[in-house]
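For this depiction, one protein chain was excluded, whereas all remaining protein chains were kept in their positions.
And then chain A:
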Amino acid sequence: MNSVGEACTDMKREYDQCFNRWFAEKFLKGDGSGDPCTDLFKRYQQCVQKAIKEKEIPIEGLEFMGHSKEKSESSS
């Protein structure tokens, strides 16, 4: 799968490979410590965050998991 930053795709794939291994073999089995992918993640993030800024993708200031208020059918 491609990254939104064309230059970041290889870094993304490298990180993904590392993450998927750690996720299945360590994290899901209860061992969430010692993430071996931090360096790869840092490199990948530097690249992709730059691409996001350049493309002006509005990901800033958005609350994790969206707004927590109740959703209703009524119009407001």
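By our rule, a residue touches a chain if its C-beta (ideal position, glycine included) is under 8 Å from a C-beta of that chain, and two chains touch if they have at least 3 such contacts; residues count from 1.
The definition used in the following text is that contacts and distances are computed from a predicted model.
Missing chain, UniProt name from the options "Ribosomal protein eL8/eL30/eS12/Gadd45 domain-containing protein", "AP complex subunit sigma", "PRELI domain containing 1" or "Beta-hexosaminidase": "PRELI domain containing 1". Of the residues in chain A, those that touch the hidden partner chain are 1-5, 8, 12, 15-16, 19-20, 23-24, 27-30, 32, 35, 41, 44-45, 48-49, 52, 57-59, 61-67, 71-76.
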